[in-house]
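Let me begin by handing over the structure; questions about it come next.
Shown here: the complex without one of its protein chains, the others still in place.
And now, subunit A:
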Amino acid sequence: MADCGEADGPEKKDELVRAKNEGKELTKEEKQRLRKEKKQQKKQKDEKGPSERAKEKKPVAPSQPVATQPPTQKAPTVLPASAPIPVPASGAPSHSSPAPSPADKPAKSRAEQKAERRARQEADRASKQQSCSSSSKTKAPPSELNPVVKRLPEHVQVDDPAVVKRLAKKLERQQIPLRSDYGYKVSLFSHLHQYSRKAPLTQQLSIPSTVIHPSIVRLGLQYSQGIVVGSNARSVALLHAFKQVIRDYTTPPNEELARDLVNKLKPYISFLNQCRPLSASMGNAIKYIKKEISNIPSQFKEEEAKTKLQNCIDRYIEENVVLAAKAISKYAIEKISDGDVILVYGCSSLVNHILCEAYEKSRKFRVIVVDSRPRLEGREALRRLVQRGISCTYVLISALSYILPEVSKVFLGAHALLANGYVMSRVGTSQIALVARTFNVPVLVCCETYKFCERVQTDSFVSNELDDPDDLIVTRKGKTQLENWHDVSSLGLLNLVYDVTPPDFVDLVITDLGMIPCTSVPVVLRVKNLDQ
């Protein structure tokens, strides 16, 4: 709360004091008041016109649950860094209020409800006064008054030239080259970046890279070339690279390690984002490491601080990747019975781990690996399973409805689990879940809790990743039909990477905290935030 106090104006302070005094119920009042303010703000904005609205959206950051650290403004606010850090007292962050409020609405007594109503009326009156005064100075601190209006992240606004220019300026300031888009983009996805693998970002960097740490350059290359693929692998590789950065870091004079190191990491994160958009697990890992760095007490000597940070990273990986995999396999093995026919899709490191462990524990089952172009990751999954001795069948996704009658269970991996229960995973997963549901085959999603994110998405268009379109070009019998696809003006090649599966198609999510239904993801998120 102390942090928020800096950003807010004086009018807010007495409200906050009241909030602290009157306890939890008033936070709901605040929420409702804020909602009303937001409606009024919107009305005002509509009068002013769309151009003003765009300007106002820019410096907005959610204020009440805001962490004033400037890094969070740069990070995409769909994963607001704010939420887990401050103020468990204020309850769940207001923008995901629909989900938790039904969850935390206990039965209230009459008296309490009356008190609530009275307090609400007072709050309304106060807010009306405040909104009149605030309308005069909307430009200056709009952040305090629109906590619920979120700023769209830059990577989903590529067709807006103002946003692109802003991004270019930011990268220039950090001395990172801008990667240019490639090829014609299908209109539905023209708001996303599309890069070519043949034009790596390192072309524009000097070779003995001085601006960016060499291990980060190496990591960026490995991401963009697809050598490090998969949510777990990417976050582990990222943390490994951060360990090397921390090892080579020296605090400049007159600077504090806690603040300077975080600033040092910012251009690296932008660079990695340019190479390949960050995944949800990477985002959470970055949030964790930034929090750890800023929490280093200032009396620590540099060596102590560095060892502490490296130990934190090791512990994070050990807990969230290695031990979580063990816990998840323990739960999942309970669900695998002898004689099962298990269907898996693509190459999920966690699902492969589970199946290998189940095989070690002498469960008798066979696996059907479903694969899809252009990545054909199923081949790697097939290799790993067959190497252990598991009997496998391999089909392409077009044969899905043909083999589903044989299948008894479907195990899917996830790239991220969204706050509304949707599962974000490799493109094709939602198809598998849909057809499995039609055949009444249970679908089990396995996901570690560090991949849960507070984003909400109901379709695959709004935020996705476009891979290199040239991957779709194939040469058969010496002929490449699509090699001149650039010349055909109305032809676009679309290579999507992710899609979202609605929770109705998923029967169970197996996490390291246990087996939960898909809709309990926000509960887990809240529990995790309280822990921190």
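One rule holds in what follows: a contact is a pair of C-beta atoms (placed from the backbone, for glycine too) under 8 Å apart; a residue touches a chain by one contact, two chains touch by 3 or more; residues count from 1.
The rule is simple: contacts and distances are computed from a predicted model.
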Options "Translation initiation factor eIF2B subunit gamma", "Golgin subfamily A member 7", "Nicotinamide-nucleotide adenylyltransferase" or "Tax1-binding protein 3": UniProt name of the undisplayed chain: "Translation initiation factor eIF2B subunit gamma"
Residue of A:178, A:221, A:434 or A:456 touching the missing chain in the full complex: A:221
Options A:157, A:202 or A:408, residue touching the unrepresented chain: A:202
Omitted-chain contact residue, chosen from A:187, A:250, A:387 or A:490: A:387
Sole residue of A:237, A:261, A:278 or A:493 that reaches the chain not shown, by the stated touch rule: A:237
Positions on subunit A where the hidden chain makes contact: 200, 202-203, 205-210, 214, 217-218, 221-222, 225-230, 232-234, 236-237, 239-240, 243-244, 314, 317, 321-322, 346-347, 349, 377, 379-381, 383, 386-387
